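Have a look at the structure below, then the notes.
Left out: one protein chain. Kept in place: all the others.
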Amino acid sequence: MNALRIGWSTPWNARSAIADFAGEVAHVLAARGHEVTILRSEAREAAALPPRPGPFPVFHMDELDDEALHTRFDVVVAHVGNHHPFHDAQVRRLPGNHMVGVFHDLFLAHLAAEYFHDIGDPLGPSRLARELYGEEGMPEGQPFWTDLEEMVRRRPMLEWLATHCIGAVAHSSHYAERLRACCPGPVAVIPLAFVAPNMPPAPPQGEGRLTVAVIGHANANKRVDQVIMAIGSSVILRGRCRLRVIGQAPDEERTRLEGIAAALGVEPPEFTGWVDDDELRRQLRDVHVIACLRNPVLEGASASVVTAMASGRPTLVTDHGCYAEIPADAVLPCRPEAEALDAMRHLERLVADPAEIEALGERARMVALTRHAPTAYADALIPFLQRIVADRPRQDAAERIASTLAGFGLPPEDPARQRAATLLKGMGLAPGK
Amino acid sequence: MKVLVLSTLVPFVHGGAEELYDHLVLNLRRQGMEAEGMRIPFYWNPAEELIEEMLLARNLRVSGVDRVIALKFPAYMVPFPDKVLWLLHQYRQAYDLLDAGQSNIPGDASGERILHAIRAADAMAFRESRQIYTNAPITGRRLKHYNGFDSQVLRPPLNDPELFPGGESEGYILATGRVNDTKRQHLLVRALRRVPGLRLVVAGPPDSPADAEVLHRIAAQEGVEDRVTLDLRFVPRAHLAQLVNGALGVAYLPFDEDSLGYCTMEAFRAAKPVITTTDSGGVLDIVREGENGHVVPPSPEALAGAMARLHAAPARARDMGLAGRAAMEAQRLDWPTTIERLVS
Partner (left out) sequence: MRIGLITAALPLAGGAHRLILEGLREQLVARGHEVEPVWLPFDATPGEVLPQMAAFRMVRLDGYFDRVITLRAPAHAVAHRRKVVWFTHPLRSIHEPEQEHGHARALRAAVTRADAAALRAAHAVLAGSEAAREILYRDKLPGSGVLPPPLPHPERLRAGPLGDEVVVIARMAPWNRQHLLLEALALTQGPLRLRLCGTASDPAYPQALRDAARRLGIADRVTIEPRWITEEEKANLLENALAVATLPRHGNGHAYPVLEAAQAARPILTTTDAGEAADAVADGETGLVTSPDPASLAQALDRLQADRALAVRLGAAARARAAQRGTGWDAVVERLLA
């Protein structure tokens, strides 16, 4: 077995979801015989947060210089997310250090904005965006920030860091294409590993009534209004189907949603307000269906949907982004342009066929356990990393030659660069991307 | 101190530059250094391939030594943290020979980028060197003019000074070195008619049979065959030294040469005055009219005048010869001094 020395760069504190994930997968990697070293990526205060427990050696990334990163590890994997306090070190160390980037978020605009603010370069984000996306992506004179949908479409900032990686991992296909277009190395798609917290089992069916829940901080992105409209537009669902919002709802959003319900003449949703984990479980006990609609999609993958599915409950999802890649028979997919309509049809069907609720719930649970198991993730990641490690000597040699020629002022398309590539190929060192 | 001498190799060619390389390694060892030389094969046609030549030099690696002394393009591009250049010459076809229209680099866009590449690579090599020496002032001036780098002159010394102790004049003017049109030994043969009683010895390898033929023909035409000895071949070193040691004076008049010339150094080492011409180039850095020799216009008449003056006043010739030797010693043109500068 070819054991690898893996530098595992990630936030490593109790508050980070990525840290949870990284810890789970690291355990599997170690169980498979690889050496894992944690390289913390937090900045300042966050770096002072106590480290997670675990058998791995833990360093802050900045404790090792570039030379050390190169000699001590066969490969360094950087788990990149959008939250600057947790990922600052990666922003600084990715360029030039030949890391594999695992992009947990496809949207890195917040990371960019906060990083540049941190270093005192307020024009940095727009300048960078223009470099990456041109005039069309970042029109001259406009502020960097606009509404989220626009941002995701025009300047998600994913490319900013991916171009510096020797390989990249996406957690769903929908942003893998972007990575393939900008990352010089291979790109793998691996469904997010997530060990869902234990949720109470689904309640037994009773009297043709259905309780639907939306979990988490209520905002427009979660499409609660679509669920209300689904219920309100259906003769079958009105009166049989109630909606509970479990989690904090800002007053404005709450008012808006209550208004929609009133206009449709249906009961307003139940708002629990902020709940702790125990209260969340209690609130879920009588929930039959979970609505996990998202529009637009900002994350690479969704831990929430995995939690919902792991609880054995049918889950409504918007059929795009990472949600579109979940096996269709394990979720209730709704078209992004017709979420309310499709949600209504799904819920009507469930009301009519209670056996389907159980069957669908069970299929969801199996997918959550297998597709999103840390072992599945590690077993997909390891061969990918092995491939990258195997290719590294060739890549280093090619870079060395290319950089000499670049130093002579010869651009990539110059015949001399082509000749050099041919020469390396003739040495059995052709790229195998 | 462990020293590696790096230069280029044109297989089966062994000339002055190769002699210098060999003697540099030899003298480093004589001065107590552990030294070795390595020469990288170099092929400069077509010009496009110069890119590969430089690329390969930049990707060679040297270890196990304390210092590298590099002599030629593109060997001086091999990276090393403690590198001294002793520039015998750059790739002149990218610089002064380009300006003179004598380059193998095409004048089109492709050639432009080759030139740019050479200049960029040269700049890297020069910048990363701790010291740049040149073999002659003109080389240093070109370096400054074309590449903007400063350097110090370090002239290659005579390889075997002990062979030239000097001696009594046997009354002939001697011309040594390669025989060809540029070295202009034919001017001396033409001049001889005007100096009755004086003998001329030309001893050195002709570049081609035609070059030898020319001298024979002129000697016959001038009617001086009885006073001219034409020993046109590779003269064994010992015999050459003997000729120098017994000369009245040595004539060395190449057209616009960069360096002092080994012929000049041999002559002065043997305390013989040197006759040269106003357009000989580097020779003029040491030969001074009336002090240690004669500097005259490149015509048979002027040369005859210089030769006659030596012939008429051999004591004065001897004094000028000694002044020439003193000039060499003042410049410390010897291997121990040279090595000291290269390893400091």
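Lettered A and B in written order, each chain numbered from 1.
Here is the rule we use: a contact is a pair of C-beta atoms (placed from the backbone, for glycine too) under 8 Å apart; a residue touches a chain by one contact, two chains touch by 3 or more.
Remember, predicted model here, so these are calculated numbers, not experimental data.
Engineer: Using the contact definition given at the top, list the shown chains touched by the missing chain.
Structural biologist: A, B
Engineer: I'm checking contacts with the chain that's been left out. Which of B:22, B:36, B:128 or B:291 qualifies?
Structural biologist: Result: among the candidates, B:36 touches the missing chain.
Engineer: Can you list where subunit A touches the absent chain?
Structural biologist: Here the touching residues of subunit A are 2-5, 74-75, 386, 389-394, 396-397, 400-401, 420, 423-424, 426-429.
Engineer: Could you list which residues of subunit B touch the chain missing from the display?
Structural biologist: Subunit B touches the chain not shown through residues 2, 4, 6, 9-12, 34-36, 38-41, 43, 49, 52-53, 55-57, 59-65, 78.
FYI, only the chains that are shown with their structure count from here on.
Engineer: Residues of subunit B touching subunit A in their complex?
Structural biologist: Answer in residue numbers: 48, 51-52, 54-55, 58-59, 113, 116-117, 120-121, 124.
Engineer: For subunit A, which residues are in contact with subunit B within the complex?
Structural biologist: 400-401, 404-405, 407-410, 414-416, 419-420
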